[in-house]
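For this view, one protein chain was removed and the others were kept in their places.
So, subunit A:
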Amino acid sequence: MLGRAANGVYWMTRYLERAENTGRLIDVGFHLALTRGSRERQDEEWRSVLITTGHEQGYLAAHPDISGAQVFNYLLRERENPGSVLSMLESARTNARVVRTSLTNEVWQAINETWMILRDMLSRPVREGNLGEVLSTIRQRASLVRGAMEGSMLRNEVFNFARIGTFIERADNTARILDVKYYVLLPSVAWVGSSLDNVQWDTLLRSVAGNRAFSWLNAGTMDPREIARFLILDGRFPRSLVFCFDKIRSNMAGLAKQYGGETQAHQQLRDAGSRLHDCTIEQIFESGLHEFLRDFIRRTHNIGEAISSDYRFIG
């Protein structure tokens, strides 16, 4: 497989995953805006969406103030914003075109159609009235592409690079969402058990589509420590850090098997993985949740870089 093609497949799935996650974050911001009364609080939530997606500065450079419709339009369709859903889907599709021969027809058509549908939907500013439809289309299309990959691709190196891209991105996204909101999970004398806490926790779980699953597992009770354990260490939840790392590991093992050997990236992955697996949620809180997450994000980034150089993504 060409190094350039591996690079294309890897970034194609990263962009798709990030576009989907951006859609989820907008959904949460919108949901809160509907449920929280004061304008200041609404703006605060939208600001936190901007911070989580890493777009606060870019947004404020283009717009003087924060308002819901302006924020979600910026995140959905602003062409100048390379991190808007539209820009990212375009990047995903451009990468797909570049690696067209590594993809099955079904995967290519799913991605091409996704881009065509959302390009049309996002050709005009999105109003609150049709935001729900846009966000649900993003989720549905993401599922369709995933399904096409799952159902039609050979389980070879191409698939491995695609999956590694997905899970590196997802691990990074979950960690960032947690990091922006980590303080709501810390023990606090003043707010424990208040309804505001419950809303904050619920929001956090919603951002990673984990609210229902968490309720199932915990019989409806909310507990910040359990939430953190769930999002970081629960290997059953497909957006937890441990789950993402397990997937990265199995796909990296696939590469090692096909290529008959491991690389630097495998070693880095092992180090980071054992750090994650060997710790308990108590230890994480003791040594600092924020520090733990920063370290995790940095390590994940480095693993991505190592993969890119070990497998000659760029000449």
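The working rule: contacts are C-beta pairs under 8 Å (C-beta built on N, C-alpha and C of every residue); 3 or more make two chains touch, one makes a residue touch a chain; residues count from 1.
Quick note on the criterion: contacts and distances are computed from a predicted model.
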Undepicted complex member, UniProt protein name, chosen from "3-isopropylmalate dehydratase small subunit", "Putative circularly permuted ATP-grasp superfamily protein", "Nitrate reductase" or "Dipeptide/oligopeptide/nickel ABC transporter ATP-binding protein": "Putative circularly permuted ATP-grasp superfamily protein"
Omitted-chain contact residue, chosen from A:Asn105, A:Ser250, A:Gln267 or A:Thr280: A:Asn105
On subunit A, residues whose C-beta touches the chain left out of the figure: 1-6, 94, 97-98, 100-101, 105, 108-109, 112-113, 116, 157, 255, 259, 311-312, 315
